[in-house]
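Some chains omitted; the rest stay in position.
Chain nomenclature is as follows: A and B, assigned in order of appearance, with residue numbering initiated at 1 for each chain independently.
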Amino acid sequence: MSVRVQADDFDASHEIAALTANRTDIGAIVTFTGTVRGEAKGKSIASMTLEHYPGMTEAELERVEAEAHARWPLDATRIIHRFGELKPGANIVLVVTASRHRQAAFEAAEYLMDYLKSRAPFWKKETAADGTGNWVDARETDEAALARWNLPVKPTPGVKPAG
Amino acid sequence: MKLLYFAWVRERIGRAGETLELPAEIRTVADLVAWLKTRGPEYAEAFARPDLVRAAINQEHVKPDAPIAGAREIAFFPPVTGG
């Protein structure tokens, strides 16, 4: 299984090793690791809590991953996203892409992150040192990052009438 | 109908989900939001700015004009901020 949603931490080298074990056809591996920053808008953050939508989260990550495989010649990918309360400096997300072409590995990793950020149902709540909580707003720059992939807009998934 | 709420939508409504009987005239997600807003001040506050609330039917993102016929599970939440 190449998509995991978990409370536990992850290790980038371990995931690279798992994806590339006994393979000599891969020439390029890109990883992206997102971590909790200790400051937001000039305010110190005591912790970050990630809420998610169990079931839909995995489904969205798998959809995003399948789209990357359809678009680039990838040999292997992995997406790991944590949930729960995380301290500054802690890992949040890991994306790994492996390909024989380095540009494919780079582009696919960027694409996965852009799509993950605007489609995977995660929400971040920052808790300040004084205990006050703040839900992080979606950033317009994330929408812009997505737009550059210039995909046709995905039609709204229709729901078939029952019966 | 099984409804789920996440993040500040959940906090404002005061529960993570509920199962409700929906009036037959509710056809779209937007209809459902309008009806929920009449159920109490906590719903009115949660959906005060419908443009800030996203929806999913059966765990897939949908737009406000999506029909709810055939839905097993409808979720409301703010724009996502993972990664």
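Keep this in mind: a contact is a pair of C-beta atoms (placed from the backbone, for glycine too) under 8 Å apart; a residue touches a chain by one contact, two chains touch by 3 or more.
It should be emphasised that the depicted structure is a prediction, and the values quoted were computed from it without experimental measurement.
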item	value
Displayed chains are single representatives; whole-complex counts	A x2, B x2
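Everything that follows uses one rule, which is that only the chains that are shown with their structure count from here on.
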item	value
Centroid distance [mean C-alpha coordinates] between chain B and chain A, Å	25
Chain A to chain B touching residues, read off their complex	34, 50-53, 55-56, 59-60, 81, 92-93, 113, 116-125, 135-139, 156-162
Sites on chain B touched by chain A in the complex	4, 6-8, 10, 56-63, 65-71, 75, 77-83
